[in-house]
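Below is one structure, written out as structure tokens, with a few remarks after it.
Only a single protein chain was left out; the remaining protein chains are all shown in position.
Naming follows writing order (A and B), and every chain is counted from residue 1.
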Amino acid sequence: MTSVVATNQTILVVGGGIAGMTAALEAAETGKRVVLVEKNPWLGGRTAQLYRYFPKMCHPTCGLEINLRRLKANPNVQVLTLAEVTGISGQKGDYTVTVRLKPRYVNEKCTACGDCAQAVATEIPDAFNYGLGKVKAAYLPHSMAYPMRYVLDPAIIGTPEAEAARAACKYGAIDLDQKEEVVSLKAGAIIWATGWRPYDAAKITPYRYGEFPNVITNVEFERLADPHGPTGGRILRPSDGREAKNIAFIQCAGSRDENHLRHCSRFCCMGSLKQTHYVQEKYGDEGKSTIYYIDIRAIDRFEDFYAKVRANPNVTFIKSKVARISQDKDGNPVCWGVNTEGYKRYANTHDLVVLAVGMEPEVKGVDIPAEVMSDSSGFIMADPLNGAIFGAGCATNALDVNRAVQSATAAALRAVQVVNQIARAEA
Amino acid sequence: MSELNQQMAARYKNNFLKEIEEQAEMGEWVKMCMQCGVCSGSCPTHFHPGWEHPPQEIFMMIRAGKREEVLTSPSMWMCTSCYNCYVRCPRKLPITHIMHGIAEYAYRLGLAPKMQPTLHLSQTFWNNCIKTGRVNEVRLTQSLYFKDGFMAGIKKGLEMKDVALGLIKAKRLNILEALGFGHKCKDVQGIHRMLAKARELEAKRKGAKAQAA
Partner (left out) sequence: MSDKKHAAYICAGCGLGERLDIAALEAVAKKEGKMQIVRTHPFLCSEEGVAMIRADIESEGVTHAAICACSRRAKTEAFNFPTTAIARGNLREGVIWVRPDTEEARETTQEMAEDYVRMACAEVKAMTQPAGNPNTGMNKTLLVVGGGISGMTAALEASKAGYKVVLVEKTGSLGGWAARLHRRVPTREPFKSPEDTGVADMLAAIEADPNIKVYLNATIAKTSGAPGRFKVDIAVESGPTVTEDIGAIVQATGFTLYDAGKLPHLGYGKSPHVVDQAGLEALARAANGGPIKRADGKEVKSVVFVQCAGQRDASGEHLPYCSGHCCNTSIKQAIYFKDANPDVDAVVLYTDLRTPGNGEDFYRAAQNRGVIFSKGVVSEVVPAGDGLSVKFHDLILDDRNAQIEADLVVLATGMVPNSGVNIDSLTAPQVEGQEAPAEGEVKPVSILNLTYRQGPDIPQFKWGFTDSHFICFPYETRRTAIYAAGPVRRPMDIAQAIEDATGAAMKAIQAMENAGLGRAAHPRSGDLSFPTARLEGCTQCKRCTVECPFGAIDEDEKRYPVFNESRCRRCGTCMGACPVRVISFENYSVNTVGAQIKAVNIPDEFENKPRILILACENDAYPALDMAALNRNCYSAYVRAIPVRCLGSVNTIWITDALNSGYDGVMLMGCKHGEDYQCHFVKGSELGRYRMSKVYDTLKGMNLEPERVLDLEVAITDLHTLPRKIDDYVAKIQQIGPSPFKGF
């Protein structure tokens, strides 16, 4: 049985992405006791799945490294992975929370040596790479996974392969008897930081995502460009593994659209501007990018990043929302539409189309197991009615990393205010 | 310039957007367009030279007060009501209906281009239809085929003969209609009264909207 040490002066953080980790660490480094709950078997969230950040073009794993080091050094935080909050009762300053823990089938004895993976043949879609590749059913989620432990996929549990994996581990780290369990814990305040998910591109039917292999999403493109990704950082198109050198970026794929997401997702313009750098980085002048957009929202200090991309002769901007995509006989996607700056029709053939899909909340407001106010997109709205449940990061709005971190730091203070009040009352 | 046109031009002076909002069916949606261009790109008949201005551009022109250019344009008449733009518009503008609304308004003002094929079809269809309360397909086809002259009509008719034969076989076309026989509606008078009432209501509504604004 997993034991959790928590009181009504504990802060519960739900979601271990950059916002959740930040909120947890800021509170813990102020001396507060924190329990951090993450659904995946690893921490880091979606930023760990990005290759570079705009505007500095630095690597998300660089910040993750620091945050993990902070975490390893801080005894105030207890991390629960493969965990989901299923119920919240009580009120501000006195919550009781139930958490469902899924089995990992691998305990803390794991040294990440990888012997179990050697013993397993079954492969499953690689979730970390958005299914673009495969991993063994005994796998380390990624090179910076925390906890640095392997996971056994439920697919092989109960099969001889699981037994083989167990036999291969010299350290007794594989425990096939682990069962799903439900733990209950106390918390004075809750920070809800479950983040976002990419909008389901298949719903934008004229773009034929899922049907045309060379129409992919921006999150998938990050994996293609990343050395940790399925292609080792080479931009190869899914249909035939050929180098994709002429790439279209379609903005507002699902965002700013009353048939899909009403809001503007804020990050995706910058995201595509950044991704044109990847094309330039890999292919130099042979790489061509075309951005189809409605408005380029390179807000505040990001403007100069936009200016630099604009100055790149290998990047073309077309003010147009692409109407539809077709596919030619060689499997090349063709974008159809009208350049609205002076009514020019186009039917442009590309090697690859990247849909700049927008953000929606991973857990919609109504699905949070507590009374929480949310806007029409499902993002949490600050409200006194929420008690001591505070949103952080992209659970509250479509935000970029920098703003998500700000939001998480603010949420940490709101939670600290509550537990400090209790501490003063109980002192 | 028709009298109504003069009247309207004077009434709305520089505010063409307002004129469209009040006078054209669904015109109140024009202001909601954000110029993404999906509608323009979605149109399957875009290759036709009659598409002088695609929907999104028409909407911008309306906002920019280009009254003459919009109302005399053949563009709105090019719409085949395929609804591609309509379903894709991220602002949920009922584009197909707006296009028809503007077209109808241009027609009312007498500004619609003369002998524009779709306009001609609509007119002919309408006249044909209200006469008996039901469409007389043969006469309708005849008048369309022969609109560009006798020879052109014969040529078109021959081109389409297989289609026509198919329709006759399927009992979808009655050759006797050419002589004025064929299906009719039971109460033709009633239909005419209904249409008159509809016109009256429509006029009232537009007047009221103009006053309220």
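Points to keep in mind about this one:
Methods note: a contact is a pair of C-beta atoms (placed from the backbone, for glycine too) under 8 Å apart; a residue touches a chain by one contact, two chains touch by 3 or more.
Source: prediction; values computed, not measured.
Considering the whole complex, the residue from A:Glu211, A:Glu303 or A:Asp367 that touches the absent chain is A:Glu303. Residues touching the missing chain, restricted to subunit B, are 15, 17, 31-32, 34-35, 56-57, 60-61, 63-64, 66, 91, 213 (touch as defined at the top).
Contact between subunit A and the absent chain runs through residues 18, 25-26, 29-31, 51, 53, 55-63, 65-67, 69-70, 72-74, 109, 111-113, 140, 143-144, 148, 170-171, 226-228, 232-233, 256, 262-266, 295-304, 307, 319, 340-343, 375-377, 381, 397-398, 401-403, 405-410, 412-414, 416-417, 420-421, 424.
One rule holds for everything that comes next: only the chains that are shown with their structure count from here on.
As a whole-number value, the distance joining the C-alpha centres of subunit A and subunit B reads 49 Å. Every residue of subunit A that touches subunit B in the complex is listed here, in rising order: 206, 252, 256-260, 294, 319-324, 336-340, 343, 345. Across the interface of their complex, subunit A is touched by residues 34-42, 46, 53-54, 56-57, 84, 87-88, 90-92 of subunit B.
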